[in-house]
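The complex appears here minus one protein chain, its other protein chains still in place.
Chain naming follows the written order as A and B, and within any one chain the residues start at number 1.
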Amino acid sequence: MPDKGSVASAPDFSTVASGPVRSRAEVPEREGPASVPPGNPTVTALWEQFPDGVLRNRVCAGDEDVVYIDPERVTEILGWLHETAGQQYDHLADVTAVDYGGGRPIEVVYQLWSIPHRAALRVKCELPLDALEIDSVTGIWVGADWLEREVYDLFGVTFQGHPDLRRILMPENYAEGHPLRKDFPLRGRFSRAEQTRRALTQDPEDYYMPGEIGERTPQVVGSGADGGDDAAGSGAGVGTEGGDDGL
Amino acid sequence: MGVDKPGVLGAGTPAFLTTRLDFVVNWARRNSLWPMPFGTACCAIEMMASAASNFDLARFGMERMSFSPRQADVLICAGRVPYKLAPVLRRIWDQMMQPKWCISMGACASSGGVFDVYSMVQGIDTIVPVDVYIPGCPPRPEGLIYGLMMVQEKIRGESLTRHGELRAEDPLAVGRPRADDQEVSDLTGPFGNSTQQNQVSGLVDTGAVGRPEDRLP
Partner (left out) sequence: MASSTVEYAVGRNPEMGPAGTPVPSPLEPFDAPEPELGSQTMLVNVGPQHPATHGVLRLVVELDGETVVSVVPRLGYLHSSFEKLGEYRTWNQVVTLTDRMDYLAPLIYNCAYVMAVEKLMGIEVTERCKVARVICMEMDRIFSHLLWLGTWSIDVGAFTPFLYAFQQREKVYKLHEALTGARITTSATRIGGMMADFPEGWTRGVREFADNLPATLDEIDTLLTCNAIHIGRTQGIGAISAEEAVNHGLTGANLRASGVPYDVRKDRPYYDYESYDFEVPIGCHGDCYDRYLVRMEEMRQSVRLLHQALDRLPGGPMDVEDPRISLPSKTDCMSDMESMIHHFKLITEGIPAPAEDCWFSVEGSKGELGMYVVGDGGPKPVRWRIRPPSFVNLSAIPKLAEGHLMADLIMINASLDIVLGEIDR
């Protein structure tokens, strides 16, 4: 991965953030169950249930409860939130990540919502840049599948146990890195000419990966990049790769 | 035999006309343009609006949207084209039969628009040759119709005797970028202020890597 720059260049925080607005460090954070606001029973229950799994919690934007948990125990804690009768966070609204730049850890953010109890919770895991690995929650919510793939694609966070962890938005052979990292330049790392050349040399038919269909090796029929109604005319025609041995 | 029947200009006139072959061919071509709608984003919605009753593209002989490139005459690239889509666009263009024309509809297709980013083609003229650029974000349906009429104007000036010159295609160039490296960097150089800005204003200056020729080692 070509994203080593963010670790190497630690920024100088003394010269910036001198405006009238609170900086991140000044935001009060509650460090223990004693200071948990009475408003959110889930946070209290989490502190009681996982005293060493919950790292800290805070309230953002007025009324949004954020809980920082140990990345090692993400499936355990989120599974508990999903299954336990009083919690039932059955709707995983979002999985995303935030890179704050400057070598700080990347946060993986889970946005939960409980349809029966009408309660929201945001769970965050902080991953240091040299260990961007976390357990996948696809076993709890199937809907996390693509959301985790997107985080993997754009941030380079590996989700262990994910059934199909591949790039989802960028091309499979994208060589410039993970675009939403802070050290990734807006226009990409390669020159425009190089990007254009790379784009056009990629073969659309390379994307047929029978492996992703399963163990079978199916017969490839239409493979045009231009759609089904002109599939036969687009070059590959009917191929019989795979043969009979796969069946 | 043809004398008794009324001719094209009424009774008594001969049932034939003399004209230039170029004129007839161009007349036929320009009044039955079949567009290949390569619609990706917002502009595609305006293209659909152009085809609907209020604007009625059919008045100009273009009601038959040809979703198959083999039968299409004019490629309307409506919307932004990422690099991932570029080979698809190029392949569709290569699949279209000569004579063929290309319209770049909207700011994103013509120049990348606001998307001066890592994933976007900065103007499809680096990929395929473009005949008419339609400005707008997105262009109004009137704009698209005007662009198609400009293609018609262009066809009016073409000649069969110059067919080889106007419609020459190098078979080796199929699937390649239309522009060479120098031309691509000329066409896609940063402009405006978007790329001159820093990423995050508050805490960290992330220092975007300088353009344009930086490469990974």
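Operating definition for what follows: a residue touches a chain if its C-beta (ideal position, glycine included) is under 8 Å from a C-beta of that chain, and two chains touch if they have at least 3 such contacts.
Source: prediction; values computed, not measured.
Seen in the complete assembly, the chain not on display touches A, B.
In the complete complex, the hidden chain is touched by one of B:I92, B:M105, B:L148 or B:V184, namely B:I92. Only one of B:A41, B:L166 or B:L187 touches the absent chain when the whole complex is considered: B:A41. Among A:R56, A:R73 or A:H91, only A:H91 touches the chain that is left out of the view.
Remark: the residues of subunit B touching the chain excluded from display are 38-42, 44-46, 48-49, 52-54, 65, 67, 79-80, 82, 84-85, 88, 92, 114-115, 117-120, 137-138, 140, 194-195, 197-204.
If you put the missing chain back, the residues of subunit A touching it would be 17, 19-24, 26-27, 60-62, 64, 66, 90-94, 96, 98-101, 109, 111, 115, 118, 120, 122, 141-147, 150, 154, 167-171, 179-180, 184, 186, 207-208, 210, 212-214, 216, 218-229, 231, 242, 244, 247.
In the analysis below, only the chains that are shown with their structure count from here on.
One simple way to say how far apart two chains are is to compare their mean CA positions; for subunit A and subunit B this gives 37 Å. Residue ranges on subunit A touching subunit B, taken from their complex, read 2, 11, 13, 16-17, 19, 21, 23-24, 100-102, 170-171, 175-176, 179, 182-200, 202-204, 224-227, 229-230, 233-235. In the complex of the two chains, the subunit B residues touching subunit A come out as 67-70, 83-84, 86-88, 90-92, 95, 116-119, 121-122, 126-127, 175-177, 179-182, 184-185, 188, 190, 194-195, 199-200, 202-206, 208-209, 211-216.
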